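The structure appears below as structure tokens.
Yeah, one chain of the complex is gone here, protein chain that is, but the others are all in their spots.
Just so it is clear, A, B, C and D label the chains in written order, and each chain counts residues from 1 on its own.
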Amino acid sequence: MNQIVLIVVLPLLAAFLVPIVARMSASLGAALGPLVMGVCLWITGTVAIESAGNAFAINIGGFMPPLGITFFVDRLALLFAFLTALLVLVLWPFQGEHRPREHALTLILAAASGGLALSGDLFNIYVFYELVSVASFGLVATGRRSSAPAIRYLILSGFGSVLALVGIALVYTQTGTLNLAHLSQLAPTHLINPIGLAAFALILLGVGVKAELFPVNTWVPEVYATAPNRVSALLAGLVSKLAALVILRLLVLVFAQEQALLVMLLLGLLGVITGELAAWRAQDMNRMLAYSSIGQLGMVFVAFSIPGETGVFAGLAIALHHLVVKPALFLLAARWGGALSGLAGAAGGNLPAALLFTLFALSLVGVPPLPGFWAKLLLVMGLAEQVGPLYHFALAGILIATVVEANYLFRIVSTLFHRDSPASPAPQKHSGGDIATAGLFGASLIAAVLLLIPLSQSLKTIAQQTADAAAYRAVVTLAPTTSTLGDTQ
Amino acid sequence: MRNLASLLFAGGLGFLLMVFGLQFDFGNAPMLVGQAIQSAAPEQVGAANIVTAVVLGYRGIDTLGELAILFAASTAVGLILGHRHTSTKPDPDSGLILRAGGELLMPLLLVVGLYIILHGHLTPGGGFQGGVILAAAFFIPVLARPSTPLKHTGMMLIEGFSGAAFILIGLAALYSGGEFLQPLLDKGTLGNLVSAGTLPLLYLAVGLKVGAELAGLLAHLAAAEVSES
Amino acid sequence: MTPLDYLLLLSLLTVVIALVAGHRSMGGVWLTFTYAAQLGGLMLMAGLTNQPDVITSSLSFTILGQSLTWRYDALSWYFALITISAGLLSTMYTAGDWGEKFRADGGNLWLLHVAIALNVLSMLILLGSGDLLTLFIGWELVSWASFLLMILAGGPSIQAAIRYITYAMGGAMAILAGLALIYGHTDSFTYPAAANILHSLSTAHLWAPLLLLTLGFGVKMALLPLHLWQAAAYAHTPGPGAAFLGAISSRMGLYALIVVLIQLVGLVRVIELPVLFSFISARDVLAWVAAFTIIFPTFTALRQNDARMLLAWHGIGQGGYMLLGLVMGDALGSAGGLMHVFNHATYQAALFFSVAAVVYRTGTADLNRLGGLVARMPLSFLAMLVGIIGLAGLPPMNGFVSKWLVYRSLMLEGEPLLFVAAVVGTLGTILSVYKLIHNMFLGQLRVEHENIREAPWSMTAPMLILSVVVFVTGLMPGLVLQWIAGIQATVGLPVIDYSLGGLDSAQGSLDMLWVVGVLFAGFGIGAVLFYSGGRTHRVHQLDNYAGGHFLSADIRYHYSDNFYPGLMRLIGPLYRYSFAWLESAVQSGLGLLSLSTQGFYRRVAPANYALVTAVLVLLWVML
Amino acid sequence: MDALHILIELTLMPLVAFVVGLFMVLMMRRIAARIQRRVGPPLLQPLYDILKLYGKQTQISHGILHDIGIIMAVGGYIAAETMLPVPGMNGIADKAGLITLAYVLMVPSLGLALGVGQCANPNGSIGISRALTAMLAYDIPFVIVIFGVAWQAGSNNLVDIIALQQVDGIASWGIVQTPLLAFAGLFALHAILGKHPFEIYIAPAEIATGPMVEMGGKYLGGLFVMQCFQLYTAGVIYTSLFLGGGENWLTFLVKSFAVVAVPICIAYLFPRFRTEDVVRLVWKWPVMLGLIGIAFVMN
Partner (left out) sequence: MTLFGLEITLDLILYTGAFGLIVIGAAGIVLAHHLFRVILALAIAEAGANLLLVLSGYRWDAIAPILSGSESAAPMVDPVPQAMVLTAIVIGVGVQALAVGLAMQVKKTYGTLDMSAIRQRLEADIAGTAGIATTGSQDAPLGERPLPPADAVPVTPGSSAR
């Protein structure tokens, strides 16, 4: 079971060695990354089967938890570890010129993402988060014109890191520990107070940069507009979800207070509204998808702000749905990146792509029986069960945003199928790989429809496990000397 | 006006944080984990420098992450700034003193760096500090002869293998039945150079890695500047 | 397997056949048979109209803790009957020459077949919804299926379809919000639970879900002021598609409203429910919305210059009668409203078929480019004549009966203003349909239409069938009223006391058998009188009084443009663009917001926002 | 009531209507003549006119629909007469009621409109356009009045309405009970008859008599017949609604002729209104009075 740590370590090892191997044998270098990701996939699978859904913890270095760093492995962590490996593999830069450095960065991204999914230590999360950041800056900057967006992204992210670090410092000063289970134990007495809330707000703003949280997401449109589409797909599909996952963990375990939920709700709602509104007028596909991604992530945050298992369930459903849909859309946008008006009749040249786009658009809007509908329904049900005008206000906001979303998405869909377009240069055809990959995502979407009932049940189990802070504490055995807080405070 | 507002907000942030900061009982931190580590470190890790014990033992995976960050940054810079263009321009004459000084300083810096690295588990210092000195050692010849590039292949090998070594040591622990990065080998006597098990080896890997990465970074930046000017 | 399963499977089979064979030349014929089979499947359930009973489908799921079930009752059966019939006749119409020409002109016939089949299927699913969640799912399916049908023509239909889907999504989201509010109270989507909670909610709390649901379903019904999408969307759909949509599509909104207003909330409660801070009740609001829905679109139709647009606008207006009758809540009114659904479907489809036949032959539906076609296309003319008499609600067609029931109900309930509004709508309709038939079929035959022929049988047959239905159900409204009575018994409305010819009532009865009989006897006497006069001789149409001028074929001697100038001068400014302004104001507002949010994401120093937010949150934490 | 009886009623009622209508036409022309200081036509002149037109040699047809239009116009009125109770005969009034009557009365207009449309003469079409607009105008006060009366009587069966008004003499007449409605009704009646100042749809000098432009021979004859029915119908409806109907044939005829005489006497004093002015005028005063009248009735 402790081989799960390999999904972090092996990609790192491979990343360190890729440049050397590539120097020796180009083909071996090119194969190393996918190979390692495949191994990670296999490891995650075996661990998932072995653990049979029971959560367990690994103490890195063999040190008892609050002293050393713990990897906490439950269904959610395994799910995201699996998805990380899978998505990285699927979106692997097979095409184009072989650049070992790019492979190395992708592997690092994968390793760090796995780390984020598994880590049970506040500062360790920060480290992996920074690792994700640096790797993604590098990957973003591989675009031809993306150095300026990358540096702007970096500055914003850096500022966010400072805030998060201050938040971590506050937490540590207050409690003297960094282990999430330990913090969770201490939280009722030490962190359910203004200081805890302030720390949460700072960490939220810091980690929120990656998660496309409302005021710190200004990097999103320009980065997605200029970065290579596979990178955009990874960032929007995977990295943002992992950041949201971190926030979820912190929220459930450490900062479970009403005001924290309120802050999330408000920022999430603003994200939904601003994202969808901005997307409404977007004039090129990439930026439209970027804005739409902001909106979707906002919805995830709104969902997480619903206390208890309901919110986790809804949020995970939306996040997973977006994780499937958005990368595929970015792949389709690879050759449709120009002005939206230039896409008139693009379906004629490439019908599968247009049909896939339509499928994803339908699911994003939430048309039954596609998965997007059920995810949205969960959110709506969750919000409706809450009392308090703010939740109902959020409900209204999300529904209105959906209308806006439907409008702009189907404006594009109809443009794609617009038959009698003026003689405009036909958009480029998609590369076969892009279409195949997008088709894979589409197939999984359809499969999700067919397997809706078992899927929803297992997701519900995941949500139950995730939302149960007591179970988390029970799994992580703390060293006896530190299990109670001394009276130094 | 907007500047003023921004300033006000920046100040406000400071003030508010200050208010939170002053609520703490300064100097009497709870130190839950710290205390436990202090008492447990000698027999668990065997490093005299408890900070080192934390950096490489208790929080070893953090350190791995940080190495990866350095590697990622270096890789990314390499990726962005592209392959080095060999400058066609003749070397600007950097002068005898600089050249000679560089050649003299380099081995000295290497020695100092390695010393600091190898004593990291005993005294203040360690892989990072030593690694930076190593980086300076690697980089000094470049300063002296801007057109002579850093030995790229060598750098790359150091970079890759030192990082891999760190991981492999960790994996060795994993496959010898423990956890990843679990201390191996004999702890030795507290305070001796050869003590604390695999810790010095890890620190050596860290030091080499940091040195190679920083040097590589500097070299990349310098090369880009050269090609630009 | 219950009969409902058979029906749904047959419908699914139709979709499959359309997918597989929709592009074949024989595909339309096969599809016609499968629709007929569906009709047969529906007839297996005909027992529903006699007693308040339900037939449940064996299809059901439990998902996310909610159970999804489907069942049919008399109400579903009635709407399903209209749906399948509309599908049947539209497909029959498409199956022959029309489809060939459509394909030859570059249309996607396969997609048209698929879209109609999907529409029928999704509507049957919606009509079978056994709880609020399936209602919503069915609702969405119907919305998107009709979107497919609307958009497949390309060209101007795209704009209209996008506008439709925006409105429809707005409506769907309002419904979802309403359902969410109900769910928030009950944690369940089942009808009994919803009915329970809606009964026990206080006035203030009932308003929100009621308003949201009505708004949402009202979008599909194109109730004012949410009606702007419908006319263009329907009119630009290819011929039989437009007929199908015009016949039944927007009535799904009525079905859902019946479920919510009558079955769940209860009309008694709606009548009692006061509008806050006023003396009018929710029923009054609905009735007035219905009345305005009658008036404004009808007079908008009056000024259309495209036959399909004109009909589509009337479709909106006629929806108002249905709602108006229904919310009156008495036996007569609700019967009238429900019966109008059937009647409207029949004559509207006939009218669209007729117009499509004209378009098929002449290539245009522009009312200023047609005329005199009665001599060339007499059967189409006949169908249109029957249709417009039905649409205008004049005896002896079926439209008269349903409107009569609504009028009577308004009189009995003492609603003079609503009554006047309903009559104004009818009068406007008369003006408008006369313009329609006059500009297309009467007056001067244009030179370029000199050689056209009647539409082929595959096209005239459906419209003549419908014309017969329009007439027969006008003559014997009891045929339809028996279904209506079954519905009324099922949903809990007072049941109408009908007879074959209409109804018997102490306060004024109606016997269409007599009225129609007398009318035709009158026509007979008139004919006898007329033909007893001197022999007539037929003259050329150009042999006409022209103030001493001699007419030749190149002279356009037909009055068609700006047909009611006096009226337009008077009432034109009253309603022109008023709602379009509303819509474009919303749109501009949205655009402005969108632009500013984009500006937000474009700032030079994005860290500013992080800083400000951090400060604000910390300040809030501290206070 | 056996079938034979009702068959006789249904035959007699239109016949009576036609005869009475002929005399009403005569009265109209006589009154017009008197106002214009002429002698006026002899007693049977209306009948002669119709016979002459039916017997003419040149009968120009513009197609089958042209014929059908006239047939519908005459036939519709014939049917309508059977729904108007006269003393001793109720016809099918109890099976149709006021609303049905009002809508059956639109059938002749529609028939005429179809026939005129078929003639392909813009003057005719313009005339129809104006006539339909006028119909839109006057039918609104008309249905308001119908509503008020039906509400007052609690029924829309003309038989019931008449019976209720005959309960205690003049005091129970509609014109006494609901004077505002009665006045609005009279106004609407005037417009329905299409006499001055509401005859823009004919406008001989402008659109060459509008709908009648292509009518000659028995077509025009049909229209003459229609005019007889129209006058009769207007008079009898008003009588039935407001003047207590006919206690016997004498009072019935007196009342009906009186009702028709009123608009005719006024008519020739006014010039013509433009279409929109017709609408404006009719939607203003009679509608207002009618609504106020309903307000009184419903209290």
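Everything that follows uses one rule, which is that a residue touches a chain if its C-beta (ideal position, glycine included) is under 8 Å from a C-beta of that chain, and two chains touch if they have at least 3 such contacts.
If you're wondering where the values come from, they're calculated on a predicted model, not measured in any experiment.
Contacts of the undisplayed chain with visible chains (whole complex): A, B, C. Set against the missing chain, the residues A:86, A:162 or A:471 yield one that touches it, A:162. Contact with the chain that does not appear here is found for just one residue of B:62, B:159 or B:179, B:62. Screening A:1, A:148, A:351 or A:436 against the full complex identifies A:148 as the residue touching the chain left out. Of the options C:76, C:119 or C:166, the residue whose C-beta touches the omitted chain is C:166. Although one chain is hidden here, its contacts on chain A can still be listed: residues 123, 127, 130, 133-134, 137-138, 141, 145, 147-152, 154-155, 158-159, 161-162, 165-166, 168-169, 172-173, 176, 178, 222, 225-226, 281, 283-284, 286-287, 337-339, 341-342, 407, 411. Contact between chain B and the unshown chain involves residues 3, 6-7, 9-11, 13-14, 17-18, 21-22, 24, 26-29, 31, 33-34, 37-38, 41-42, 48-51, 53-55, 58-59, 62-63, 65-66, 69-70, 72-74, 76-77, 80-81, 122-124, 128, 190-191, 210, 214, 217, 220-221, 224-225, 228.
Where chain C meets the missing chain, the touching residues are 156, 159-160, 162-163, 166, 228-229, 231-232, 300, 303-305, 368-369, 446-447, 554-562, 568, 572, 576-577, 579-580, 583-584, 587, 591, 602, 604-605, 607-608, 611.
The rule is simple: only the chains that are shown with their structure count from here on.
Looking at chain A and chain C, the chains that touch each of them are B. Put simply, the C-alpha centre of chain A and that of chain B have 30 angstrom between them.
Chain centres here are Cα means. That of chain B falls 106 Å from that of chain D.
Taking each chain's centre as the average of its CA atoms, chain C and chain D sit 35 Å apart.
Along chain B, residues 16-17, 20 each make contact with two or more other chains.
The multi-chain contact residues of chain A, meaning those touching 2 or more other chains, are 194, 198. Screening every pair of chains for touch gives A-B, A-C, B-C, C-D. Residues 371-372, 374-375, 385, 389, 392-395, 400, 404, 407-408, 411, 414, 416-417, 419-420, 423-424, 427-428, 430-431, 434, 437-438, 442-445, 501, 506-511, 514-515, 518-527, 529-530, 532-539, 541, 543-547, 557-559, 563-567, 569-570 of chain C are the ones that touch chain D when the two sit in their complex.
Those residues of chain B that touch chain C in the shared complex are 6, 9-10, 12-13, 16-17, 19-20. Put simply, chain D touches chain C in their complex at residues 10, 14, 53-57, 59-63, 65, 67, 70-80, 82-83, 92, 94-100, 103-104, 106-107, 110, 113-114, 117-123, 125-126, 128-130, 132-133, 135-136, 139-140, 143-144, 147-148, 150-151, 154-157, 160, 208, 213-214, 217-218, 221-222, 225, 274-276, 278-280, 291, 294, 298.
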